[in-house]
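After this line comes chain A, so read on.
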Amino acid sequence: MLDTTTRKGRTEAPGPKASMTPALVTENVARSFGALKAVSNVSITIAPGERRAILGPNGAGKTTLFNTICGDHPPTAGRILLFGEDITHLQPHRRARLGIGRTYQSSLLFDGLSVLENLYLAVRGAMPGRLSLWKAGHDDPALAKARRLAEQVRVDTIAQARIQSLSHGQRRQVEVGMALASDPRLLMLDEPAAGLSAAERPELVKLIRDLPRELTLILIEHDMDVALPNSDKVTVMKDGEVVVDSTPDRIADDPLVQAIYLGGEH
Partner candidate 1 sequence: MLRKKLALKTATALAAGLFALAGVTAATAQDVIKLGSITTLEGPFATGGQDAYRAMEMALEEIDYTIDGKKIEWIRESSNAQADVALARARKLIEQDNVDIIVGPLSGAEGIALRDYSRTLEGKTIVNGSSGAADTTLRDASPNFFRFSTEGTQWMAGLGNHVYKDMNVGHVALVAADYAFPYAQAMGFMLEYCEAGGAVTKLWSPLNTTDFGSIIANIPQDAGAIVLIQGGTDALAFLTQYAEAGGDLPIIGGSITADQTLLSARGPHQRLMEGMLAAGPIADLNEDPMWVEWVAAYRERFPDGFDSPSIHAFNYYTNTKAVLLALDEVDGDLSDGQKAFQAALAKVEFKNPMGANVRLDENRQAISDIFLTRIVDDGGTLRTEAFGKTEGVTQTMGMDREAFLALGAPSRDNPDCPPAN
Partner candidate 2 sequence: MSLMSRSHWILTALVLAILVSMPLLLPDFWLSGILGRSLIYGIVALSITFLASYGGFISLAQTMLAGIAGYTVAILAPTAIPASASAVSYWLAMPLAVLAATLAGAVVGLIAIRTRDIYLLMITLALAVGFSLFAQSNIDWFNGYEGIRNVVGPDLFGLPFRTHAVFYYVSLTLAALLYVLVLYVVRTPFGLVLQGIRDNPRRVAALGYNVAVHRIAAFAMAGFIAGCGGVLITFYNIGITPGSIGMTATVNVLVMSVIGGLGHPVGAFIGAVIFTLIDTFAATIYDRDRFNTLIGLVFLGIVVASPDGVLGLGKRLTGWGKRKDTEDGGTPH
């Protein structure tokens, strides 16, 4: 299952230890809400630098799996290892500091602030001395980094615009930028292309493709055109369980995937 050897040549590993161990391991992870089992018995292993797409119909438990990993809804059973470290019981912000970054399905940006201010807040949130009454000077490293992020996610031309004046696609780009602000080793994108127009999609695909290769990436996506070109491996979920683990070129022929996608799920 592991495909670390093929990556090794190209990857600049985040640390010597990380290159040896998987970026993320979930061992029999489950999450219930009362009687509802949203996720059960999910075991996946993702190598450092790997790009993994997670497919599945609505209600398959994809976002819940994200939530168990980032800690918003910690698992009710099982273990989660991030670069070998057990994070099963850590608070979300502790996990963020260990290198998990994520975006959300629905936009959770600060509407009243500018693009640059959103990115700046995300950068400062990952730094010490978060409560400051001194305005950022032009040489503020956090501000400089926010500007670099704006360039990276291609919103530098609209850096001064307020979020509420942005298009949906632009908001998605800012979301990715904010998730990158804490220099994550593992980036989880939750349906980044959802609701985007056909014209906006290529921009986002390009953005994802241009992310640093050493970054481990998990991508929830309905749109095969976005998901497949951007992934090394594909995991398909249904009813809270993993049903297929495969590679992008073989996934389209999988009968189960065809059943899910041709059966009216979109």
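Throughout what follows, contacts are C-beta pairs under 8 Å (C-beta built on N, C-alpha and C of every residue); 3 or more make two chains touch, one makes a residue touch a chain; residues count from 1.
Candidates were picked such that all candidates are chains of the complex that A comes from, given by their letters.
All values reported here derive from a predicted model rather than from experimental measurement.
The candidate from 1 or 2 that touches chain A somewhere in this complex is 2.
Note for the complex: chain A touches candidate 2 at residues 72, 92-93, 96-97, 108-114, 116-117, 120-122, 124-126, 130-136, 143, 160-162, 164-165, 178, 182.
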